[in-house]
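Take this structure first; my questions come after.
Here the complex is missing one protein chain, while the rest keep their positions.
Let's turn to subunit A:
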Amino acid sequence: MTDATPLLELRGLGVQLPGDGGPRAVLHGIDLTLGAGEALGLVGESGSGKSMTMRAITGLLPPGAQLDGTVRFEGEDIAAMAPSTLRRYRDRGVGMVFQDPRAHINPTRRIGSFLTEALTLNRGLGRRAAQARAIATLSEVGIDEPERRLRQYPHELSGGMLQRVMIASVLLAEPRLLLADEPTTALDVTIQAEVVGILDQLRRDRGLGMVFVTHDLDLALAVCHRVAVMYAGRIVEVRSAERMHEENAHPYTRGLLGSRPAIDHRAERLTAIPGRPVSAFEAGPGCAFATRCAHVQPLCRERPPELAPFRGGLVRCHRVAEIHQETSDGTSSQEATA
């Protein structure tokens, strides 16, 4: 691997799942790269394909799934990996943090056993050495009295505490890539802030690459360098987190931002997007967002738009330049009348 090789590279990634009457596409033409130490957000609603992208990255797809395109980790195609290499990639290359830690930690075993099992079995550490590592890592994720925690069972810990244990267990494997799939969605908002703070700190301290999946665009913008907005199994906009609020251009991104109420004022009306999110296989031959888009033209329904550069980001929309023109004119005329 040279310095130019990205940590993670997705090229033309597509996934089809078996369905009634033939395979159904759930993911389509995903191109993404991620460097070491970089945080990338995947943001979308139900069926947008964000979680399926995560599964494709680990090569853990549902039975019968058909994969197109390539997933490269440190330059190596995971589909071409020998079983032992693939196991090593899943074990030490990539770590995963899920939404519900309770569903991923054995409730009948103590925290200590959960954290040290892989260390003693796979890394050949002694019990004491493994415990010392577990204690140090628990401290690193902000858990107090780590020695006592090792003797506790999962049900004795709160959801936020257990999510930190989950993160600690991932760190013990020393991965280079961290996949976080809605890691704070089940947590209270004050705990969410602490947990994303920890993830962000760890990414910087350890130079981890992180893919952060969430439905909350503002949360993704707060912890990621770049954010990819997904809709119906496709990426519709990629932009740096810093510029997203000023430069967002895809009608769906704009709709998402307008949908979210604010804490500091009441909107007269939220600019809701009509209809409901569709899955990739429900989308027509044209733009997947055409059925809900206020700017739709016949062309949008006929031909799928490409993800193309626009104002410092990438946008998948035939009419993005015109829409930008119209809306920025609108803003200036409003300012003029105000």
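In the analysis below, a residue touches a chain if its C-beta (ideal position, glycine included) is under 8 Å from a C-beta of that chain, and two chains touch if they have at least 3 such contacts; residues count from 1.
Definition applied: contacts and distances are computed from a predicted model.
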Absent chain [UniProt protein name; select from "Cytochrome aa3 subunit 2", "NADH-quinone oxidoreductase subunit K", "ATP-binding cassette domain-containing protein" or "Transmembrane protein"]: "ATP-binding cassette domain-containing protein"
Candidate in contact with the missing chain, chosen from A:T70, A:S259, A:Q297 or A:T327: A:S259
Using the definition of touch stated at the top, determine which of A:V94, A:V223 or A:C287 touches the missing chain. A:V223
Going by the contact rule already stated, which one of A:S169, A:Q192 or A:T291 would touch the omitted chain in the full complex? A:Q192
Looking at A:P23, A:G59 or A:P277, which makes contact with the chain not pictured? A:P277
Considering the entire assembly, which residues of subunit A contact the chain that has been omitted? 45-46, 159, 188-194, 196-197, 200-201, 215-219, 221-223, 245, 255-256, 258-267, 269-274, 276-277
